[in-house]
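What follows is an incomplete set of chains from the complex, kept in their original frame.
For reference, chains read A, B and C in written order, and residue numbers begin at 1 within each chain.
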Amino acid sequence: MFAASRLQQESDEAAGGDTCGPVLQAKGMSKDYGPVTVLSDVWLDVLPGRIHAIIGENGAGKSTFMRLLAGYAEPTAGTLSIAGYDVRFSRPEHAQQAGIVLVHQEILLAEGLTVAENLFLGRELMWNGMVDDQSMRRIAAEKLLELGCRVSPNALVRDIALADRQLVQIARALLDDYKLVIFDEPTAVLTGDEVERLLGIILKIKEQGAAVLYISHRLDEVQRIADQVSVLRDGKMVGTYPAQGLTQMDMARLMVGRDLAALYPVKRLKASNVPSLEVRGLVVSGYAKDIFFTAHKGEILGFAGMIGAGRTEVFEGIMGLRPAHGSVVLNGRIIDIRHWRAAMDGGIGYLTEDRKGKGLLLNEKLAPNLTLSALTRFHSGLMMRKAREQAALVKAVENYDIRLKSFGVKAGQLSGGNQQKLLLAKVLLTDPSIIVIDEPTRGIDIANKAQIYAFIQRLAEEGKTCIVISSEMQELIGICDRILVMREGRITGEVTGEKMTEHEIALLATSDVTTAASREE
Amino acid sequence: MSVITGSAALRQERDWNIGWTDFGPFLALLALLVVGFLVNPDFLSATNLGNVITRSAFIAIIAVGATFVISSGGLDLSVGAMAAFITGITIMFMNSMAPEWGVWAIPAGMAVAVVVGTGCGLMNGLIVTVGRIEPFIATLGTMGIFRALITYMSDGGTIPIDRSLREAYRPVYFGTVGGIPLPILISIAVAAVASFILYKMKYGRKCAAVGANEDVARYSGISIVKTRTIAYAMQGACVAIAAICYVPRLGAATPTTGVLWELQVITAVVIGGTALRGGKGHVWGTVAGAVILELIANLMVLSDFVSEYLVAGVQGVIIIIAMLIQRFSK
Amino acid sequence: ADKKVIAVSIPAADHGWTAGVVYHAQAAAKEVNTAFPDVEVVVKTSPSAAAQVSALEDLSAGRKLDALVILPYSSEELTTPVKAVKDAGTFITVVDRGLSDASIQDLYLAGDNIAVGRNTAKYLIEKLGGKGNLVVLRGIPTVIDDERIQGFNDAIKETELKVLDIQYANWNSDEAFKLMQDYLAKYPQIDAVWANDDDMLLGVLEAVKESGRKDIKLALGGNGMKDIVKKVMDGDAMTPVETPYPPAMIKTAIYMTIANLVGQAPVRGTVKLDAPLITQENAKEYYFPDSPF
């Protein structure tokens, strides 16, 4: 801890910062869940006008730490202090009143309410003693637009895409006065444009003189905007460093405690021309139409596009998870996608982008979650074989490097990145021949990303078809053999080889104003 | 520029959607009216419709209260028994005051009813929220308690209202204003106030938030205990209002007053479009639901097709069909 | 000294009439327990047939019963269980709703339900001159209800009285109110109404009054509820007669049973309480203002 605070001072000077006191100090914070220690003796000074990044591996305790700072949980030991006075936040409002707001890693919105209602929940605007829906809707639309989100304020949160939900959540946090804004992986579900816009907003917050705590596994973002970087490892503070001069590799090393190999695997030669999935004229009403594409055995096929381009919906349509029609040929056999589960039974595995809402039973233990989509394999005679399930869990924990403090936890108690890994393990347990991964590394730390990429490549080498939907262009470019780009519910192009550049993809993914306008007619 | 047109277009679409959900119950109501007319043209006569809607007022008023409770994620099975209990207390109070206060005992009794009702609701709310007992069980328990109390108070018999008060009190059920029966006006007023609370006041938002997602509500600084307890208290007040209208109708409280009203009330709320698992409440839908239920019963009597033994069955079938129509209309 | 134990098992107060039964049973128990030091009367109510069977088991599990006075919730379901009690040597008195196997009953005391229907019908025939339109409200689907309807129907068979409609209102005044409103909407000309129980008649009268219709000449009930008997006494035009079906019959049964146990006055067999018309002349005899019913 002495090391940490010394570094803290150094970094102050390095950033050439003003000398006004910290907005918030964490002093020796610890957090236990029962016998499990998640965070121990963490010290941190948060300075105004600075963007302070917190990095660490999945399960390092970042989110837990942030929850303590924002009053969503109370520390087992340690105190917070503001301007030299010790404070206790036993509820989020207390922190909010002190100007501390948190944008959660997991989305926390009431699905049955509208966007505007969620935005203003608990602090509705009033007009003559009545809730002023009109103003709230207007302001909501404005605030969202600033973030580049175009959902209607009247839409039910249930009906909007995950990325939009994240933006709603951010807009909600920024609605009130704040001295410190904590972003816990805000960009995990966002695509290029939105990310840019958000980073711009974060910089603006900094300019206004507020403090920002920023958590991300996208180290390039950290590098771009952070003034200083604190590293958590295994619940302990490794140190705080000036961001300047810290390369991504340095950060990775500090997080993991060792050197890392290259992030992306070396590309193989494209394996085969044997088609495994042919989609002809797929229509997912309201989301996508005229979808034609073919994926091949042993191929890694990427799907790029902006939020709302309809990538998720295309595959949910194919999987029979939402109404769709069109012809789908799977390994040479036509399947009827109006028939629920036809695609699943035909051997397509689909990993949802919404791990919390659609992926995992958060109140359930790990093993039942892991085996839920492949029950038949853990079943003999009439009975579920619990020992086999446990063995599978132990294996998954090893294979996918799921970090947990105890096997007894519920899925909802895993850290975000580890939930993602559990979900990946769950889908692969169905042994699909075609695997569709919607946002494979959402919330995954850099060391594990490399692992997952290698993993995807191994699957392809085994002759499986891997379809990767991702909002990180870098990642698609890094691992895919071929990338299809979608825009507004249609496939607008394909890039391969040389042409696989961010520029090329962005061009296909974004529409110019005139075509957009004509489409709205 | 185009961005803005884009979101405007989106907005329209959504409004349209919301419209549909809200229309469901009214469509079902309409369908029922048409069927009713085909079965027996008398069905649409002013007297008949007047009677039926007036009668549905109790259930409607109580169900408006239940809309709060259910929307906030609760449930109240005790409303029928509570109605009987409040009716009993009210009548006993009025009777004891009548000699002294004369007709003024009536408004005083009404005030007592509202206070007692709110108190009963509060009790339900506290058991559910502070005691953290599943609402189904908690209110099943208090249902037994209220029922026992009215039985005890009445010695198992009836508690009739004093003759001297009858005539003065009668108009509350049988009176009309501008040709419209008072209970209808009262239930409209209750629904109007309720929809103001639910849609225009902060509390309404809290209610829906608590019902939709407790965690989100809590993190937004909304007290679940407070919100849900208030919902139960309002339910109690609504039961009291219903009881006030009920007294002049039969002039007595008995141990069987309000038996099974809870099922009708919940059915009205659900038919009206409020989900039993909580979330947004639909006050006017609830009112439509209550009218639908009463119309179905009325239709059964007016038609000659059904054996008297099978009436309950046909009602069941019609309710299911009404719900299917709603599903279908969405 | 060995106390004689008499168990009284009756339905819970689920409507006015059964409430009267509970009232009178409890009153009798109190009187007997003070008046006869060597007799103990235990009263238990049950909300359903199954619960009543359970109560019988519970009452006879601990101790030997010298007598059981029972108003069965329903006939068939209680027959075997009551037989089991009898087989243990208990004296059985059955009230109102009889058992399916009459041989189990040492003493049976009941109202004459056929007569309730028949006497009411006869009055109507006479008053309406043998023709007119009737509507009928019946109770809970049970044998008793059937008997009243049967007595009524048999009596009007040969006349020109026409039953326009007959439906269940479950011996509940509120349901009766609604049903009557609907009858009024459905039939433009109704000469008389019969509700086979006074709880229901209350609802009927309210509906008729509210409708302001003048075609209804008579609205009759049955059961001897004090409010209705009062009307008869006061010479009400619409409800000038009534039939008794006193819930106090439970009290009579209890006393007769005691007479059997302690008074060495063997009382066995069947006692049918007649259901004569109560008219303005004799109404006083049937008026008990302190009874809850």
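We adopt the following convention: contacts are C-beta pairs under 8 Å (C-beta built on N, C-alpha and C of every residue); 3 or more make two chains touch, one makes a residue touch a chain.
What you see is a predicted model; the values in this text were computed from it and never measured.
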Which formula, in the displayed labels, states the number of copies of each chain in the whole complex?
A x1, B x2, C x1
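By our rule, only the chains that are shown with their structure count from here on.
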Let me have the rounded angstrom distance from the C-alpha centre of chain B over to the C-alpha centre of chain C, please.
34
Once you find the CA centre of chain A and the CA centre of chain C, what distance in Å lies between them?
72
In whole angstrom, what separates the CA-based centres of chain A and chain B?
45
Which chain B residues reach two or more other chains?
none
Would you mind writing out the residues of chain B in touch with chain A in their complex?
1-7, 9-11, 13-15, 18, 196, 199-202, 204-206, 208-209, 211-213, 215-217, 219-222, 275, 279-280
Across the complex, what residues on chain C touch chain B?
13-16, 18-20, 22-23, 141, 165-168, 172-174, 177-179, 181-183, 185-186, 199, 202-203, 206, 210-211, 227, 291-293
Chain C contact footprint on chain B (complex, rising order):
40, 42, 45, 47-48, 51-52, 55, 151, 154-158, 160, 174, 249-252, 254-257, 259, 297-298, 301-302, 308-309, 311
